[in-house]
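Of the protein chains in this complex, all but one are displayed in their positions.
And now, chain A:
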Amino acid sequence: MTTTRARVSSFSRNVSTVTSQNPGLKHGPNGTMLISSGIPDLDKILGGGFPLGSLVMVMEDEEAPHHMLLLRNFMSQGLVQKQPLLYASASRDPKRFLGTLPSPASPKGDKSSDLSHEKDIRIAWQYKKYFGEPQLNLNSNNGGQQDYCNDFDLRKPLDRHLFSGNNVDCVSIKDSPNLSSLQDQCAGFLAKLSRNEGNISSAGRIAIQSFCSPQCKYSNEEWHMLSFIRSLKSMTQSSNAVVVVTFPPSLLSPSCSLRLQHMADTLLSVRAIPDEDKELAKLLTGYQDMIGLLNVHKAARLNTQVPVILEATTFSIKLHKRRFLVLECLNQAPVDGSSGSSYGTSGGCSGSTKVGTLDF
């Protein structure tokens, strides 16, 4: 009940029309085409997904690999939909990383209905019969969207045949003295996806992991890296592709990191939460299930000047049943009555019923 689904009102923009020719694409606002981020909740938060031609930057937490969760789902989603993929990382053998990609959850329907039923029952099982009608609608909606965005089971590796094809390129940027070879590869990849052809047949994905990490030889040449990202951005703008770059901001000078943030169309950051932070645990509902926090700093605004203002910018990253990545709005736990404060009512921002420390 705390998921973003609750926020969808009848006035929300109808952007869920999947184009007939390609299930991986759908129309977004202002004449953009969207592809899925591979995380259903993130798609909902961003208003449908990543628009084609946009640059997504993810700021890493230098102590935790949470950005990999976003990157894996993004890549898997593309592979499931047979979209071309270019993956670059600073590891010696980037191809090996493909073996860790998650696989879509087993046949649609049973998982999602299972999930929502369970939740409803927990709310009020005796009213279950009243939920019958909308429940069906919801499931059919999910069924329609299933092709656009899958739920990924993080414990099940992706089928080998999906990434053994020739639509996947892997590049190691560990030993290259500069970025020109990567730039050439990106240019070649994006040239195949040029936007001029009118009808969009396929969308490409470029994933660059830990850009400017210290393993790379060019990591002290900030202007070189900046101009690479700049040219990557302008190449992407004229092609049917989405580029996701993760970078560790703490390893860069503040001004360089800010320049990268300005270049991003969509800017996200991930943060791990400390294991035993008593204060935070007291403050947030469901702290035990959280594995990290996701911040949405900027959402892409192509072809428009109106900024996207989200209702919340910080979300908790949770694993549902230890398998599915779920993003939820933060729920502040009600203030403990024993503290003598009278602001107990202002605690939950969307009415949490699960945890109530107040004793009536």
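Keep in mind that, in the parts below, a contact is a pair of C-beta atoms (placed from the backbone, for glycine too) under 8 Å apart; a residue touches a chain by one contact, two chains touch by 3 or more; residues count from 1.
Methods note: contacts and distances are computed from a predicted model.
Entry comment: the absent subunit's protein name, as recorded by UniProt, is "Elongator complex protein 6", drawn from "LAME_0D09098g1_1", "Cytosolic iron-sulfur assembly component 2B", "Protein DOG1-like 1" or "Elongator complex protein 6".
In the complete complex, the residue from A:191, A:258 or A:280 that touches the missing chain is A:258. Contacts to the hidden chain, counted on chain A, fall at residues 30-31, 222-224, 226-227, 230-231, 234-235, 237-238, 253-255, 258-259, 261-263, 267, 297-298, 302-307, 309-310, 313.
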